[in-house]
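This view holds just a subset of the chains, kept in their places.
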């Protein structure tokens, strides 16, 4: 029986490799037959910024890695609307299409999950 | 209880708080226990007792926050359907 | 209940590794089964077999080893995260021609698939953040 697994990504990329290593885990989750979704929240929204170039700091480009999520079967990509507003970001700033959720919608997303991790 | 929210840093409260349901539980752990000095609300509130004691907070935590042992922590995990961890 | 645990932080830079260890011990004491402890990110550093704990601080690494050995709990370190941080078992030491295995043998080196498997095979999954 497939489990509903939510990856809650709320760390900025590049300042540490946490974001990158969490995305690797989400990609692997995608190839298992689970119902995987991702919620970008807080500084995690910066993972989605367009025009990233990880090579400038000697590593991979996080935005590009996120682009592989749909190929791995992870198509439910959500982002926290209030976080975006606080950071001054809109969908035009992002390198991937996401579904914006307000707090009520995020609560119901959380309440549908079996597992939530970061 | 629906969801157990673990909060391990004061700054994480800002992300956690708007997503609390009334039937949820919050367990403050590690540096998150400093939040027990503040007026918090939104769910049933607990603070991990050894972390509270280490930091000198035992006599200082707000009365609406219940001390929890590690056994209580396990029981909260049993009773809730899922656990979500908030960090800075 | 079947519980699995993720540990994200390094033993000293984060309190999470110690909190996770105490939680796991209490869960076992209350009759639950720990299916797997998955050490992710800097969490893999808990496996460091060469550490010398200060006399007045708890030896966390030893605590994990004891938990693994006395309760048969699987201590799994993420291979990708471990390799870049220099945590190698004997097989990886040989593969990469390094001079030493640094991970204590109580820890097993596994792929990220084992993180997802831990989620699917457990009733609860608890993440201890850095």
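Think of it as A, B and C in the order they're written, each chain with its own count starting at 1.
Going forward, a contact is a pair of C-beta atoms (placed from the backbone, for glycine too) under 8 Å apart; a residue touches a chain by one contact, two chains touch by 3 or more.
Not measured: the values here are computed from a predicted model.
Asks: Can you tell me the subunit counts for the whole thing, written with the labels shown?
Replies: Each shown chain stands for its kind; the full complex totals A x2, B x2, C x2.
We adopt the following convention: only the chains that are shown with their structure count from here on.
Asks: More C-beta contacts across B-C or across A-B?
Replies: The comparison resolves to B-C.
Asks: Where the CA atoms of chain A average out and where those of chain B average out, how many Å apart are those spots?
Replies: 25
Asks: Send over the residues of chain A in touch with two or more other chains.
Replies: Touching at least two other chains: 114-118.
Asks: Do you know which chain B residues sit against two or more other chains?
Replies: 82-83, 85, 87
Asks: Touching chain C in the complex: which residues of chain A?
Replies: 3, 5, 17-18, 21, 24-25, 28-29, 32, 34, 114-118
Asks: Would you tell me which residues of chain C are touching chain A in their complex?
Replies: Answer in residue numbers: 6, 8, 40-41, 78, 80-81, 111-113, 115-117, 119-120, 125, 127, 129-130.
Asks: What residues of chain A sit close enough to touch chain B in their complex?
Replies: 8, 10, 41-42, 82, 103, 106-107, 110-111, 113-118
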